[in-house]
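Every protein chain of the complex appears in place save one, which is left out.
And now, chain A:
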Amino acid sequence: MMGSENDQESKEKMKSLFLREESDPFTRSDQSNSNYRSAMSTLSDSRHPSIVVTPANSDPLFAPQSRSKPNGGSNRDSSSSSYLEPPSYADVIFSPFDDNSEINGSDDGGGSSRHSQSSDSLSRSPSSLTSDYIKITVSSPQKEQESTNSMIPGGNTYVTYQITTRTNLSEYNGSEFSVRRRFRDVVTLADRLAESYRGFCIPPRPDKSVVESQVMQKQEFVEQRRVALEKYLRRLGSHPVIRKSDELKVFLQAQGKLPLATSTDVASRMLDGAVKLPRQLFGDASSSSVEVVQPARGGGRDFLRLFKELRQSVSNDWGGVKPAVVEEDKEFLEKKEKMYDLEQQIINASQQAESLVKAQQDMGETMGELGLAFIKLTKFENEEAVFNSQRVRANDMKNLATSAVKASRFYRELNSQTVKHLDTLHDYLGLMMAVQGAFADRSSALLTVQTLLSEISSLEGRAEKLEAASAKVFGGDKSRIKKIEELKETIKVTKDSKNVAIREYEQIKENNWCEVERLDRERRADFLNMMKGFVVSQVGYAEKIANVWTKVAEETSQYNRESS
């Protein structure tokens, strides 16, 4: 059961290699992955214990402070017959609660500060092997007051957040800058991005949470919002196209008031909702479930066209539960369905992950309580001891209690790691919504095209009728001829619009395809990383816990009564 020490050197190396995300605000989200992967490949190469690897980014500040236990406890006789003993993950995973800590050791290292690494879980893909990076932090929420025309004494207060960016992208002027923005600005940013990047999988912005803002404690709500904003902005920053967009640049850099057009186009917003109404009424399950008050989609669509599109979609819908848009692309429909299935499974897995986390949490808590109960017993027996047998028992209890408390802490630490890793599932729920948005862009662009086509055909029909009628009148019908000319002009304009709309539709189709490809790739890589992270921390902590209990088993070995 005791581990041998022949892997000592490689263990020490691997310790400094291991990705230490929890307390490292300086880790770039992109580069962290390459560190991780090199760490992992070293681990799997450790059949040759003489490998010396210097990590690209080791920061001595974060080297482990406590000496690892010499016995890894991982040296199983089991499956590793063909190669040398696998490395001990217990040593790789740094814990402030390893061996020598007292029962009443400080607790601050255990809880990880999630807010700084919550979105690091999206670190991933090969594209980030380049040295481009952009790192966004949201902090110091502050209350401010609206200074202009408030009739109400005290005025309207709102909260601003400090948004700090560090980047080396050439599109930005500078490498580090900071602005103050309020939530309304974020909504504006999201709206403008949605207009400019139709067909793209744009990460959804944080909710307005009207209800929550009333119900929750102000501080709690503000903190929740700060976390959500940071996550959102980081996702935008990791999108290869959007990170270079004007909208984001301006949002992150422009001092003072945000120079983006605000979404005051209430009418078009209303109508967007109305466009979706028929679908909702007829229960089209595959239509996007985005909130009704959505930013106006598509640039420059006029009022009139919107009405027509509404009519068109109703006429498309009429006659039962039919898809609002006549989509013929089979591949697209298949993809859409696959995405839907995937989303359902992600939801399910995310829920089960939550249960798992809760169960781990409970285990840790109860183990701790058990330990404490035995500590009390130990104290009691020692105080009241009359016989030596009592002192012996008190000592045995103390060993058990100490280990139980240690194990309890390990469970809790493991859990915060688990949360961090499995959160990827939760993140992807948001991204699935982005995919839906991209598909919806495509559908609405197609609707525009179809509306225009049907309009053209109806205009041409009218023109034909007028021509036929006018031909019957001898010498020409001045008023009809005039009307025909006007109609022909309108038809020409409409045809131009149609061409534009078709081009846009094709472009959006292309965007869709690229984005979905990219997302699939990234998602697969992210999920693999998630699994690796999850599994590594499980192994590491299971080893630590095993060590703790093995110690007690040894301390109580005189009570071994097993007849073998």
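To be clear about the criterion, contacts are C-beta pairs under 8 Å (C-beta built on N, C-alpha and C of every residue); 3 or more make two chains touch, one makes a residue touch a chain; residues count from 1.
As a convention for this text, contacts and distances are computed from a predicted model.
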item: Protein name, per the UniProt record, of whichever chain is missing from view ("Eukaryotic translation initiation factor 3 subunit H", "Sorting nexin 1-like", "50S ribosomal protein L20" or "Latexin"); value: "Sorting nexin 1-like"
item: Touch criterion as defined above, residue of A:462, A:488 or A:532 at the omitted chain; value: A:532
item: Touching residue (missing chain; options A:250, A:342, A:429 or A:453); value: A:342
item: Sole residue of A:400, A:419 or A:459 that reaches the chain not shown, by the stated touch rule; value: A:400
item: Of A:351, A:457 or A:507, the residue in touch with the unshown chain; value: A:351
item: Contacts of chain A with the absent chain, listed as residue ranges; value: 1, 37, 40-41, 43-44, 73-74, 76, 78-79, 86, 89, 126, 338, 341-342, 345-346, 348-349, 351-353, 355-356, 358-360, 362-363, 366-367, 369-370, 373-374, 376-377, 380, 384, 386-387, 389-390, 392-393, 396-397, 399-400, 403, 407, 520, 523-525, 527-529, 531-532, 534-536, 538-539, 542-543, 545-546, 549-550, 552-553, 556-561
